[in-house]
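Left out: one protein chain. Kept in place: all the others.
Naming follows writing order (A, B and C), and every chain is counted from residue 1.
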Amino acid sequence: MKEMSYAEAIRDGMRFEMQRDANVFIWGEDVGIFGGCFGVTGGLVTEFPGRVIDTPISETAIVGAAVGAAAAGLRPIAEIMFVDFMGVCMDELFNQAAKMRYMFGGKAKIPMVLRTPCGAGMGAAAQHSQSMEAWFTHIPGIKTVMPSTPADAKGLMAAAVRDDNPVVYIEHKQLLGIKGDVPEGDYCIPLGKADIKRDGSDVTIVAWSWMVHKALAAAEELAQQGINAEVLDPRTLVPLDTAAILKSLEKTGKLVIVHEAVKTGGFGGEIAAIVAEEGLDLLDAPIKRVAMPFAPIPFSPALEKCAIPSEEKIIAAVKSLF
Amino acid sequence: MKEMSYAEAIRDGMRFEMQRDANVFIWGEDVGIFGGCFGVTGGLVTEFPGRVIDTPISETAIVGAAVGAAAAGLRPIAEIMFVDFMGVCMDELFNQAAKMRYMFGGKAKIPMVLRTPCGAGMGAAAQHSQSMEAWFTHIPGIKTVMPSTPADAKGLMAAAVRDDNPVVYIEHKQLLGIKGDVPEGDYCIPLGKADIKRDGSDVTIVAWSWMVHKALAAAEELAQQGINAEVLDPRTLVPLDTAAILKSLEKTGKLVIVHEAVKTGGFGGEIAAIVAEEGLDLLDAPIKRVAMPFAPIPFSPALEKCAIPSEEKIIAAVKSLF
Amino acid sequence: MELKADQLRGFYETMMTIRAFELKAVELFADNQLPGFVHLYLGEEAVATGVCASLTNKDYITSTHRGHGHLIAKGGKVDLMMAELFGKSTGYCKGKGGSMHIADVELGILGANGIVGAGQPISAGAAFACKYRKSDAVAVCFFGDGASNRGTFHEALNMATIWKLPLVFICENNLYGISNCQRDHMRVTDVADRAAAYGIPGVTVDGNDVIAVYEAAAEAVARARKGDGPSLVECKTWRWRGHFEGDPAVYKNQEEQEAWLKKDPLVRLEKKLIEREYATKTQLDEIKGKVEAQIAAAVRFAQESPYPVPEDLLTDVYAE
Partner (left out) sequence: MELKADQLRGFYETMMTIRAFELKAVELFADNQLPGFVHLYLGEEAVATGVCASLTNKDYITSTHRGHGHLIAKGGKVDLMMAELFGKSTGYCKGKGGSMHIADVELGILGANGIVGAGQPISAGAAFACKYRKSDAVAVCFFGDGASNRGTFHEALNMATIWKLPLVFICENNLYGISNCQRDHMRVTDVADRAAAYGIPGVTVDGNDVIAVYEAAAEAVARARKGDGPSLVECKTWRWRGHFEGDPAVYKNQEEQEAWLKKDPLVRLEKKLIEREYATKTQLDEIKGKVEAQIAAAVRFAQESPYPVPEDLLTDVYAE
């Protein structure tokens, strides 16, 4: 175990994979000497000459060429500087990367990772603060990974790179600096395994990425008030560990889903629908979603903080079920 | 009233708006002399010289320039030939069209319609058969319209063009040829009003676009079997007529949601979540979703027909609740 | 490098195979045997043939919605192709892809593509892989005049240039994107002129002259193999049919259509072969007969093959 930040853990994960497999390389805007807009690839360009490559500002080519390189046998890690820029290259992700294998009758593999940071909280306004995982989860053929801790970040990076399918790996800007113990060397967390970040018996809070931390803080406060919340972090949305969610609900009977993305059309709806379909009789209260309201993300920190799901809102949602 | 096809009704709606307001124009690939890939704009180029404009194969410019024209006071109707091509121009839709007004503090209006056909059933394979409304519903700032009948197609077109916001108007390829009575002249259906396409008391089937017709056929069959299904067509997904859904459930206590899009991450999840949050006590059975399985859409008609939600699957889902 | 007799006869056979395949597709489509969209390469056979003549199985191509010719020229098997057009489980894609998505990754064919222009960045990635692995393989990207207006064109050419990728861009300029003719969709006469925007060579050739295509492509491929980076080769040609089968192409000028039909690339090659005494009419007829038998066999194979079964729906979504 070694203490490192989430950003360092991502880098450590990529470094390990690059050492392990010469076919792994990184490209994206300013990933080289600049080290990426948030420093995540810092230093790798010197450690791996020729394998950490600055691209022009050409997102469709960044993703499209990653697809081509993967189809031709390499294992690209393509970085899109902000998940908000994915609108530029969704075609390459959803019509090309995701569907090639199927369209070709199983005769291609597209082992690529698309790394990209999401999230609000830094006054970066409507085009640099979004959470767009819901779009990705609606695309058969890709997987979606959203780690919340340094250890998960590393272990899921290994799994993402080794996976023979396109994996969207979404890191949260607010988490890059958080520290935690991370296993050294080879450490791989299988995709599709939820993690109980806090054991509890009274209510299940399903949350991912930054929201895990908000949920944990809320749970501490709730514990003071006599409510013992379980915090379940699915870690990967596709594949989703449905069994773990239903199992937790068997214990608690109450579900609050927290995500930073806009509520309408968010992935919380999917989880709620699965539970309403497969576990309705486990519920003894309505399902609550705590999420961003239906508005673009405002610039002013005075407003932005009202938009982001907060501890208080989570607590209120939980308490409304009792 | 005049009998016309869904395609004619869309055209009639556009024609009326173009006559009514000189700022309304149409552009897109092959919308002129070719009349659009599915003939929907056929003839308009001669009726409205200079106002029906063929574009190059440049979806980002088609949508981006529509945003600019709208910001500068015109009212574009931009056609994207298949909704599947939206991955090319999502940025223009979700970061520009949808957010400009908010980002500018309310000081811009983007009155544009993005018309695009969706749907499977013609052996057009994975990149020409999709239903992608879930992405659009997750974007604050735009509205999403999906008519199921000729009359709705016309009335919602009027509302879409007159709306001062970007409206994604999705027409279904399988519906273009269906006929129905359509009010002549000025006919506008307000956005956000569901329509009960069949009255019933035993179960509520929420379905939109092509699936309304499958649901109606299923309902007829169910009626034979003694189950009286209500078929509720929300017609617009954003804004969504939540009240109408809850009201129907008060009567039926059972909910089946049918959509053609892939189930995971589809808009059915949102509806289920709203009901699980606001109307859980109305339910006396699990919520069922009937939707496309989690795979790209196969080419072979032999497989495609297994992918598309069918009458039989709807019937089975309904019956599983009794 | 003067083309030898057997090479030219080989071109003839390839072009004849494409021609016969496509003519059969016309017939089958009209007879409702082919579902979905079918975009034919009739009249453009010289382009794929002339280009792929410089490629081996280690080289990559990306194709388009109008892909049958590229596939055949790159070595694709007509029986597997035909079965795919029918949506049969014996097809290249087990019936899951259809005409617009046929691929043979083993042969370096990274797929036809239903998204205009999508192959451009994909080909850059394949070329990158060749360079990254220090192999001398190259990639070739086929696309149309219409596709040269997509943003992907710009991004892929620029990226290929700055990284000096072993990549050849082949613009099949058939003067139309569906109903939109070139003078309405761009204001340059030669798409090849766009190469200057990246600092790479751009040439325009008669796309109905397989020898001209071959020579220009061979030079570009050689450049790429040597590590001298990408080039753009524009081949002016004409699609005989509507955009897809079923399109009556009312937007086309009838005189232009007739003028182009006279420039039939197969007839021109046939003439040359006979003039140069590389083949007799009888030999060419033999080739034609052989090819037509192959296509007939492919159709039989396709017709007799089973459709995929419902269980196939959910396989091949993910690699294990």
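Going forward, a contact is a pair of C-beta atoms (placed from the backbone, for glycine too) under 8 Å apart; a residue touches a chain by one contact, two chains touch by 3 or more.
Every value quoted in this text rests on a predicted model; they were computed, and no experiment measured them.
Though it is not drawn, the left-out chain touches A, B, C in the full complex. Contact with the chain not shown here comes from a single listed residue; of B:Met103, B:Val145 or B:Leu283, that residue is B:Met103.
Between the chain not shown and the residues C:Thr17, C:Thr49 or C:Thr161, the one that touches is C:Thr161. The chain not shown here is touched by just one of A:Phe25, A:Phe85 or A:Tyr187, and that residue is A:Phe85. Set against the missing chain, the residues A:Ser5, A:Gln127, A:Gln174 or A:Thr252 yield one that touches it, A:Gln127. Checked against the hidden chain, the listed residues A:Ile33, A:Ala243 or A:Ala316 yield one contact partner: A:Ile33. Along chain C, the points of touch with the absent chain fall at residues 149-155, 158, 161-162, 184-188, 193-194, 196-200. The missing chain lies against chain A, touching residues 29-30, 32-34, 37, 54, 56-60, 84-85, 88, 122-128, 293-296, 298-303, 306-307. The set of chain B residues touching the chain not shown comprises 25, 53, 55-56, 58, 60-61, 63-74, 76, 91-92, 95-96, 100-109, 111, 140-141, 143, 164-165.
Assume only the chains that are shown with their structure count from here on.
Each chain gets a centre from the mean of its Cα atoms; the one farthest from the centre of chain A is C.
Distance between chain A and chain C, defined via averaged C-alpha coordinates, is recorded as 40 Å.
Centre-to-centre spacing of chain B and chain C amounts to 36 Å, using the average Cα coordinate of each chain. Counting partners per residue, chain C has 93, 95-97, 101, 113-115, 151, 317 as the residues that reach two or more other chains. Taken residue by residue, chain A touches two or more other chains at 91-92, 95, 102-103, 140-141, whereas all remaining positions touch fewer.
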